[in-house]
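One protein chain is absent from this view; the other protein chains keep their places.
Moving on to chain A:
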Amino acid sequence: MERKTIDLEQGWDYMQKGITKLKKILRETHDEFMLRELEQRWITHKVMVRWLSRFFHYLPPLNGVGLTCFRDLVYMEVRANARKGVITLIDKEREGEQIDRSLLKNVVDMFVEMDKYEEDFEVQMLEDTANYYKSKATKWIEVDSCPDYMLKAEECLRRERERVTHYLHSSTEQKLVEKVQHELLVTHANQLLDGVRALLRDDKVEDLSRMYRLYQKIPKGLDPVENVFKQHITAEGTALVQQAEEASSLVRKFIELHDKYMTYVNDCFINHTLFHKALKEAFEVFCNKNVAGSSSAELLATFCDNILKKGGSDEAIEETLEKVVKLLAYISDKDLYAEFYRKKLARRLLFDRSANEDHEKCILTKLKQQCGGQFTSKMEGMVMDLTLARDNQMKFEEYLQDNTHVIDLSVTVLTTGFWPSYKSSDLNLPVEMVKCVEVFKEFYETKTKHRKLTWIYSLGTCHIIGKFEPKTIELVVSTYQAAALLLFNSADKLSYSEIMMQLNLTHEDVVRLLHSLSRAKYKILSKEPNTTTIWPNDTFEFNYKFTDKMRRIKIPLPPVDERKKVIEDVDKDRRYAIDAAIVRIMKSSKVLGHQQLVLECVQQLGRMFKPDIKAIKKRIEDLITRDYLERDQENPNTFKYLA
């Protein structure tokens, strides 16, 4: 067989002719047919060039020349149409038609090889994509619901990514996705956000997750979503506050709200910090509103008080306490909470109303973890005092073995610094009790010498046997009430003023205790005249006809409203705290501008309360008067520390 040979000149000639033929074909055919032809020729050309390089391997490489040839003779002319062809097919595929993906891959490949991919193809393709989705978005946004729209958006993005892997250059993916996102998600963001509100309202967890997934990839895309989330929670919380009728249910509702939206943060928003922040900021807004005259700090303390009095299973209690302590983080007046809590803790401990000591310790541990040791140190001291008091009581009872003239007495010694401050009263003790107190004093002297005991009779409890005509009943009353009742052992009838004089108590105390004994549920004393209010002209008599089905009854003495005192005490402590902070800051800075001083003050004190700017200013003025600071005469906005 004779091998056909061609020389270079001839080969070159053939190629030129082929190219001219190709151009003719390409000019005359369109779209897909044109592309097929192009594809064919391109593939063939590549093969040819490869062969040529092999044949003429001794010459300088022909690849470049071959490509250049193709580019100059063919590509430059057909590129516009080729591009149009490809884009048309892409759009067809988007509309759901089946297309020849390998065809597109090869044609796109040609652009790449020509080193004109971006310039001659990608730019245009991206613009076309943008336009395509722009018109789709406009249509869909009118017709579709937010969830449906997002489903479509998610699907489109998925398909576009797939498109890239099949026949586009990988470098296009990022740009393509951005275009699609922009048209579908960014342009219509506002309308979609309205949808978010509805999703939150209707608890559409899946749709919210989708929204998160979609917007997470857009720079700052989540910000408006977070904003809507925060506003929604704030609105719900505020509504709860406004509708609240009484305290305990409100706290429970806060807890439920928090649980609900924390689930959203964890599940829909994959624990993203932005949404944790939104939740926190929302709660900080409405958790600090007053409800019916009470601050949220007080409400929370009352709630804890009720739980700890009622008790329950360990697990349930622990869980609730955990959630309550979390709510405390949102309250700015933490010091106010601490004081209310302390007052109520005192009552629980001293009147034996606490359901379970372990629960008491449990909440203190949690408070300590969240707010630091200083927050709970006094409360822990109080609980400790009670434990020590029990030991002490045992020792006292041993001491009493020899002394049988004394009635049953148990004394709880409290460490002054830990407990809230109580007014000590000069109650005239009944004779029976006086001896007890003396005996205890003697006992206490044997244990410690350098301590001073102040007796707080307002906190005492007494068991008195009431020998009523129908039957004998044991009365559990406060020491004040007992002292009043015992007066009737030596007199049948006593007037208000006589009682007051003999007891040596204030009007307020006398009215309260007489009311509890004569006008409340159990009428141990009868009053004349029989009006509801206690007046200084009233007279009282032992009601020997009194009876009850029980053999022992508790007659509580309602506590004085502590709210005013708590607020006063906390305000006073705050003034000291602000003073201390200012002095500390100025001492280390020596010279500081007003704004900076205020800022650092707020920062330092922020753990316990949010100081009022005016309050800080007043303390600065006071410290100037006391020569701790002075104002710089040259710069009146600056202060100097005076050593």
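One rule holds in what follows: a contact is a pair of C-beta atoms (placed from the backbone, for glycine too) under 8 Å apart; a residue touches a chain by one contact, two chains touch by 3 or more; residues count from 1.
Here, contacts and distances are computed from a predicted model.
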Protein name, per the UniProt record, of whichever chain is missing from view ("MTX3 protein", "Arp2/3 complex 34 kDa subunit", "CIAO1 protein" or "Defective in cullin neddylation protein"): "Defective in cullin neddylation protein"
Hidden partner chain, touching residue among A:A316, A:I613 or A:L642: A:I613
Chain A, residues in touch with the chain not shown (by the definition above): 593-595, 598, 613-614, 617-618, 621, 624-625, 630-631, 636-639
